[in-house]
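For chain A:
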Amino acid sequence: MNEFLSFIKKEFYHIFRDQRTILILLVMPVVQIILFGFAITTEVKNTQVALFDPSKDVATQYIKDKFQASEYFTIVEELTTPNQINEVFKYGKVGLVIVFSEDFADNLLHTGEAAIQLITDGTEPNQASMLTGYASGILSLYQQELMEQYHAPFQIVSEIRMLYNPQLKSAYNFVPGVMGMVLILICAMMTSIAIVREKEMGTMEVLLSSPLKPIYIILAKAVPYFSLSIFNLATILLLAVFVFNVPVAGNLFWLILLSLLFIFLALSLGLLISTLVDSQLAAMLISGMALMMPIMLLSGLVFPIESMPEILQWISAIVPARWYIEAVKKLMIQGVEVRYVTKEFLILAVMAVGLMLISLKNFKTRLN
Partner candidate 1 sequence: METKNKTPFPILHSHLLSKSYGSVQALKNLSFEVNRGEIYGIIGPDGAGKTTLFRILTTLILADKGTAVVDGLDVVKDYKQIRDRIGYMPGKFSLYQDLTVEENLRFFASIYRTRIEENYYLIEEIYKQIEPFKNRRAGKLSGGMKQKLALSCALIHKPTILFLDEPTTGVDPISRKEFWDMLMRLKAQGITILVSTPYMDEATLCDRIALILDGEFMQVDTPQNIIAGYPETLWAVQTDHIPRLLKELRNNPLVHSAYSFGESIHVTFNKEWTPNGQLSGIDYPFEKIQPTVEDCFMLLSKK
Partner candidate 2 sequence: MENKVIYTENLTKKFGDFTAVDHISFSVNKSEVFGFLGANGAGKTTAMRMLCGLSHPTSGKGTVAGFDIFKQSEDVKKNIGYMSQKFSLYEDLKVWENLRLFGGIYGMKTKEIAEKTDRILHELGFEKERGTLVKSLPLGWKQKLSFSVSIFHEPKIVFLDEPTGGVDPVTRRQFWELIYDATDRGITVFVTTHYMDEAEYCDRVSIMVDGKIEALDSPKNLKNQYRTQNMYDVFYQIARKATRVEI
C-alpha cells in the first residue's frame, strides 16, 4: 500500500511541476465554458423572417405581431406564392419562413387545430433547430393564451424541436456538452499520455522489472486525474450556474453520480488507449481523433442528433459522451427524475465496465 501511495504522490509531482499540464487541466475547462458561452454562442437575434399567409385573419396577424415583437425575429417579406420559398432562401438573408395553412383562424377556433409550417435552412442544422425552437416557443405561448381565454384545447400543429428549452438560451445546450468534452479530454487524454510517457521515457522498463503490481501503476495514474476531474466538474457547474444562469433543475446528487460514472468510463478509455500505443504523440492523436472529433460532431454538442443521417445517428450511439450529454440535459436542465435516465445510466455503466475489463486484460505485465 505504501508503494501505491508514493506512486500517487509522484504522479501529483509530475502534474504540478509541468506548468503546461496544469494549465490544460485547470484553465481549459474555464476557457471552454467561456468560449462556448460568449464567443461561439449559437444564440440568434433579429433573424430575418419571410412568411406566406393565405389566410390573413386575426390569428395569423396576431402571430405575426408576436414574431415581430420578439427580439429574435424581424419579418422582412410577405410572399405571394409558396413557390417563392426557395428563392428567398437562395437570395435573401432570410433564416426562417413561416407558412400558415388556409383558413387558419377558422380551423383553430372551430376544429381546435391549425397547421403551421416552419421552414429553415437545413444546411445550418444547429441554427435551424435553434430558430424553429424559438418560433415554436412563440407559438406555444400563443396557444396557451388561447387556452386560458377559451378554456378549451387548441393546437397549432408545428414542428417543435427544442421542447425542453423553453427559455431558448443556448447556454442550456452547451453546458452539458462542455462537461462531456472536458471530462473525456482530461480523463482519457491526460491519463493515456501519463502512462505512455513512462513507456516513452523508458521508466516503464524499470517499473515493470520491479515488484510493483501493474494494477498499481494504472490506478496510481488514474487517481490524480480522477480528483482533478471532480474539481473541474465543480468549476464547470459553478460557472454554469453563476455566470450563465443555468440552474441545476434536477437532483444534484444524481447529476454528480452520473458524472462520476462518466469519469470512470473516460479513465478506462484513457487506459485502453495507453495499452495500444507507445508514444505520447500517438496517444494524443488517438484521443484527439477518436474522442474529440466524435464528441464534437456526433454527441449532439454541435449538430443535433435528430438532424443527422440515420447512419451517423447509429454511430453516435457508441459515443459515450452522447449518452452522458443527453442524461445531463435531462437531469440538469429538464430536471426530470432519475428514473427517466435509467437507460443512459445503464448504457454508460455497461460501456465503462466493458472498457475497463478490456484495458485491464490488455495491460501487459511485460513490454510489448
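Operating definition for what follows: a residue touches a chain if its C-beta (ideal position, glycine included) is under 8 Å from a C-beta of that chain, and two chains touch if they have at least 3 such contacts; residues count from 1.
Criterion applied: all candidates are chains of the complex that A comes from, given by their letters.
Please read all numbers here as calculations on a predicted model, not as lab measurements.
Candidate 1 is the one that touches chain A in this complex, out of the options 1 or 2. Only residues 2-3, 6-7, 10, 13-14, 17-18, 201-203, 205-212, 365-367 of chain A touch candidate 1 when the two sit together in their complex.
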